[in-house]
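Here the complex is missing a single protein chain, while all its other protein chains stay put.
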Amino acid sequence: MYSDLFSQLDAGRLRHLITLEGLPHERIAALLDRADALRTASRGGTRTLDLLGGRTVINLFFEPSTRTRTSFDLAAQRLGAHVINFDIASSSASKGESLLDTVHTLEAMHCDAFVVRHKESGTPQFIAQHLRSGAAVLNAGDGNHAHPTQGLLDALTLRRQRPDTGALRVTICGDIRHSRVARSDVHALHALGVRDIRLCAPEQLLPEAGEFPDCGIFHNFDEAIDGADVVIMLRLQKERMQAAAIPSEAEYFARYGLSSERLKRARSDCLVMHPGPINRGVEIATDVADGPQSLILKQVANGVFVRMAVLAELLGADKAATMRA
Amino acid sequence: MYSDLFSQLDAGRLRHLITLEGLPHERIAALLDRADALRTASRGGTRTLDLLGGRTVINLFFEPSTRTRTSFDLAAQRLGAHVINFDIASSSASKGESLLDTVHTLEAMHCDAFVVRHKESGTPQFIAQHLRSGAAVLNAGDGNHAHPTQGLLDALTLRRQRPDTGALRVTICGDIRHSRVARSDVHALHALGVRDIRLCAPEQLLPEAGEFPDCGIFHNFDEAIDGADVVIMLRLQKERMQAAAIPSEAEYFARYGLSSERLKRARSDCLVMHPGPINRGVEIATDVADGPQSLILKQVANGVFVRMAVLAELLGADKAATMRA
Partner (left out) sequence: MYSDLFSQLDAGRLRHLITLEGLPHERIAALLDRADALRTASRGGTRTLDLLGGRTVINLFFEPSTRTRTSFDLAAQRLGAHVINFDIASSSASKGESLLDTVHTLEAMHCDAFVVRHKESGTPQFIAQHLRSGAAVLNAGDGNHAHPTQGLLDALTLRRQRPDTGALRVTICGDIRHSRVARSDVHALHALGVRDIRLCAPEQLLPEAGEFPDCGIFHNFDEAIDGADVVIMLRLQKERMQAAAIPSEAEYFARYGLSSERLKRARSDCLVMHPGPINRGVEIATDVADGPQSLILKQVANGVFVRMAVLAELLGADKAATMRA
């Protein structure tokens, strides 16, 4: 439903980033390469680059998410951009202004990029389709649909640890059905050439049949994790637990949580990932989250560089990263 | 009540901008000229100027208004200033600190300009009269009194479209009685030399007799719009509708809304303006708001340049706009 009417690409240039689905693999690899280059150029995020000097990035968050918003905010600031954090709760939206009127108003003030998070799938694309300027839209998470920068940062994190990605077995466990992270991760993993992807969820939280034709589908986590090189745990929205007919967090953890015991069924050097924020003792044990196999904080760190790369790419910034004078 | 004790001018220099009332017309024209110059110098808002480098602008909004606040925020950032968005709801105001104690505290931290919005008429002037430093006060809308940057941006928008402003007929329709926009627009239109201004409102929302001696007063919109070159529609505060003895939004639209049908009574090239946010189908029809005669988004765009001009003027920035190094 998202691809028929809309292309993220404009004459070969990436104009928006709504989803990783359908994006050529070499383009995803190029974004990851650029993230690595920006890490170096910014000396790990400690030097401001001037790639987006004078540009304006507006964080348009209809769902609260300080974590993701802060990551985008820092990414834009470290590229020299002006940042506006548009707090929807206190905005004219509360005066009954429509979404598109808000967007067109902000566009009229000149905006180079909108970073959009919304609980309804499709909102970022809807905005992108109705823009009247050359602004770019970055999807920062829409409903169950996509969270492309999460997919990219997970791919970057994985690629840096295991450059030979084609040979990996990756298990994703949690509420697959409602997870935009899982969807974007699968696209990103395909781009990395990962062939052995296993999706594991309670039966009621499995995706629709046929949505992931190239992935193995499991509802027994012990089987799904067997021999895995990477396990990506998903955050449990607690209100989903009832839908999954699971009576308690303890029961969820027993069946779908990542304990150090269960992790032994994976390869001994298996990497552990989680998009955060984590529910300790619900989907992941504290000793695993904080243990040597965990990449959770590396994911966060890579998130800033990936978002710098996407902003720079969408806004057509010169490849030659320069320091602020 | 505002002019006796207070002058916005200090030895001929514009020190504060509280109202357009009484401001010499050539000074208003100079602000519009400067807005145009800043548009060019900032390349349409895409380059940061360094006119206010090191200066501090504090947005002091006692009423929520993300739209106007964002416009001021961008204006200040694009001139190189530091910006503080002072959220009154979460401030010491909630600890019972008085308005002036808050202002004097912020002044003591060094502040070059306060941008003030307040639901009570007179608050920005009250602040200006009690400042202890050389800070400037910009009124961003106070009660029913004034919204001078809205008046300026409307004048700029109109002047750019119809340079021969003296010959225009301008009709303003809506809740004139309670509208700070209408008041500032009338002053701005006078400064442009507009002689034929028509104010139209339901009887209960007309201004006090004698407040606008140079304007025609109407309560029949069909008559008021007849032959107009410009129609400025005002936002309906829905709680005012009852005061106006109008039973429904549909009834309001039928009598005071701008439909494409009614617009035909104006000149064929009549321009349509609205300060936003718009209530579609209440005071303006969607096809008119989005149609070729609408200047609504141009008003928004001009708002940023006007605010840059006012900030630069009040803060005594050099006329020679320079790019940030």
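We just call them A and B in the order they show up, numbering each chain from 1.
Note that a contact is a pair of C-beta atoms (placed from the backbone, for glycine too) under 8 Å apart; a residue touches a chain by one contact, two chains touch by 3 or more.
Quick caveat, the model's predicted, so the values are computed rather than measured.
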item: Listed residues A:Ile84, A:Cys215, A:Ala285 or A:Val304, member touching the removed chain; value: A:Val304
item: Among B:Glu97, B:Asp214, B:Asp269 or B:Asp287, the residue in touch with the chain that has been omitted; value: B:Glu97
item: Contacting the left-out chain in the complete assembly, out of B:Arg13, B:His110 or B:Lys264; value: B:His110
item: Absent chain, residues of subunit A that touch it; value: 42, 44-48, 64-67, 70-71, 73-74, 77-78, 276-280, 297-298, 300-301, 303-304, 324-325
item: Interface with the unshown chain - residue positions in subunit B; value: 53-56, 82, 84, 86-87, 90-92, 94-98, 101-102, 104-110, 112, 132, 325
